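Next up is a structure, given as structure tokens.
A single protein chain has been omitted from the complex, and every remaining protein chain is retained in its original position.
For chain A:
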Amino acid sequence: MRVTVIVDGVSYSDDVEPRLLLVHYLREHLGKVGTVVGCDTSNCGACTVHLDGRSVKSCSVLAVQADGREVATVEGLARDGRLHPVQQAFHDNHALQCGFCTPGMIMQAVDLLADDPDPDEEAVRAGLEGNLCRCTGYQNIVRAVLDAARRMSPGAGPEAERLTDEAAQVTHVAGGGQ
């Protein structure tokens, strides 16, 4: 089947089998290996991307279901060589060890902050319920998301992505990380 999908701002057209999962389309057809597969059961969230602006587990969506739609992956977050504020906050707060869960965590964190730009700790934990981490014990991940919220206020999502440069500058002035 022919599908046309915009991924990280670039339009792609490909012939794919209906059974092809979106995550395999991203990795194997487009070479976007930033999005990873961590389980067989739709539990881990490592494969999280945005489909038309909402977070989804790309192992649980067919590539053909993305036809005519827009996908955003972790690879599209940085702008002009600058990390997205959520990425920067993960870096600064040591929110990863092996890093396998990180692409999904970051994509889900961006979604969560778009919905709730000023979450408390409980809201962050609930928002990341669909993302499992085998290494960190979550503490620094939660800290990073709260830090990112502070850096990005007044809001995340598409607006904040445009504010990345500004946010990064504020971070520098404030001395940002550790």
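Quick notes on this structure:
Methods note: contacts are C-beta pairs under 8 Å (C-beta built on N, C-alpha and C of every residue); 3 or more make two chains touch, one makes a residue touch a chain; residues count from 1.
To be clear about the criterion, contacts and distances are computed from a predicted model.
The subunit not displayed here is recorded in UniProt as "Xanthine dehydrogenase family protein subunit M", chosen from "Fe-S cluster assembly ATPase SufC", "Xanthine dehydrogenase family protein subunit M", "Molybdopterin-dependent oxidoreductase" or "Phosphate transport system permease protein".
If you put the hidden chain back, the residue from A:Val7, A:Leu21, A:Val71 or A:Ala89 that touches it is A:Leu21.
Across A:Cys59, A:Leu77, A:Ile106 or A:Val145, the single residue that touches the chain missing here is A:Cys59.
Across the interface with the omitted chain, chain A contributes residues 1, 17-19, 21, 24, 40-43, 45, 48, 51, 54-57, 59-62, 64-65, 108, 111-112, 127, 129-132.
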